[in-house]
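A single protein chain has been omitted; all remaining protein chains appear in their positions.
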Amino acid sequence: MATFSILVTSAPFDTQGSHSALQFAQAVLAQGHKIQGIFFYQAGVNNANAWSQAPADELNLPKAWRDLQAKGVALHVCNTAAARRGVLSEPESTERGLPAHNLQAPMQASGLGQFIEMLNVDRVVQF
Amino acid sequence: MEQTIEFNGRSIAVDKAGYLLNSQDWDEALALHLADREGIDMTDAHWEVVLFVRHFYQEFNTSPAIRALVKAMEKAYGPEKGNSRYLQRLFPEGPAKQATKLAGLPKPAKCL
Amino acid sequence: MILHLLRSSPFSDHSLSQCLSRIAKQDGIVLIQDAVYALQGHQQAWYSLLMQCEQLYVLQDDLYARGIKAADAICTIDYPQLVALTLKFDKVMSW
């Protein structure tokens, strides 16, 4: 068994990166390997926007991430990169006096330090 | 959310945690006022760090994280002052966070 | 030994040429996403270099998705094989 961390830096929907990451992650688990976590950074943080809506006949990415998390894969989002792009956790939103937040479970608001801690794996793959 | 501090007849914009939104608003009198709000009695040692952090920002365009602050202080003033215990004693709520605030700089990123 | 993961079309982006100019003999290349269009590049300067790569792989799902066909000599892989490849090489670099 090998351990993986996956870094998602590309925007969901606008690019294929998140879909590739998802398919790769599913294949990693299917082969009995472990995913230490998926870290969303740069435009990849938009994956954590709980308000994103796909038409019914397209892949529901937020749901796909939830299903992956249900299999024990931690989903971390860089707070700073997310805030820059309008994706805010509850504490971040409250601190700035905003009326609501759109970063919520199963996505976890983390810092880049979390990604650094995720480097202790056999392979890091970036999409 | 934008809030303001009333100081010497001026309205200074700060964020919720009390960091200045415009570092150009800063002057030494305002720094004393900010220190007062933090419950810090500014000594020469405090001034040295606050001015150092401000200089660091002006030179590198980033607020130093604690580790970087310690290393930079060590390079400038030697190990006596370039160590986290010394800095922590001056700024009990975290030297990078508090000195940055008193220097009128943006809050260091949460990631750090 | 690096596995290079190419993602963008070589007709609009220089990543493939830039990768090919630096690649070591033992390195591998996987074409995924729009990079699979590289297989249509017979007329392009980088094409022969790409074909010289001894460990060239193309992601079948991304080919199929785009209606592009690979010649028999090209090694196509699925996601489980991609996972295995990332472990066969020491590290992965995405372009």
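Structure notes:
Letters are used for the chains, namely A, B and C, taken in the order the chains are written, and counting of residues starts over at 1 for each.
The criterion applied here is as follows: contacts are C-beta pairs under 8 Å (C-beta built on N, C-alpha and C of every residue); 3 or more make two chains touch, one makes a residue touch a chain.
Just so it is clear, contacts and distances are computed from a predicted model.
The subunit not displayed here is recorded in UniProt as "Sulfurtransferase complex subunit TusC", chosen from "Sarcosine oxidase subunit alpha", "Sulfurtransferase complex subunit TusC", "Simple sugar transport system ATP-binding protein" or "Carbohydrate ABC transporter permease". Judged over the whole assembly, touch between the missing chain and the shown ones holds for A, B, C.
Across C:Q33, C:Q55, C:T76 or C:S94, the residue that sits in touch with the chain not pictured is C:S94.
Hidden from this view is one chain, which touches chain C at 2, 14-15, 18, 21-22, 24, 90-95. In the full complex, chain B contacts the hidden chain through residues 56, 59-62, 64-65, 67-69, 71-72, 75, 109, 111-112. With the whole complex as reference, residues 7, 9, 41-42, 80-81, 111-113, 115-117, 119-121, 123-124, 126 of chain A touch the missing chain.
Going forward, only the chains that are shown with their structure count from here on.
Set against the C-alpha centre of chain A, every other chain centre is closer than that of B.
Ranked by number of C-beta pairs in contact, the top chain pair is A-C. Closest to the protein's overall CA centre, chain by chain, comes A.
For the pair chain A and chain C, the distance between C-alpha centroids works out to 26 Å.
Annotation: 34 Å between the Cα-based centres of chain A and chain B. Across the assembly, chain B contributes no residue that touches 2 or more other chains.
By the touch criterion stated above, chain A contacts chain B in their complex at residues 78-80, 95-98, 111-113.
On chain B, the positions that touch chain A within their shared complex are 1, 15-17, 109-112. Per the touch definition, chain A reaches chain C in the complex via residues 2, 4, 15-17, 20, 23-24, 26-28, 30-31, 33, 122-127.
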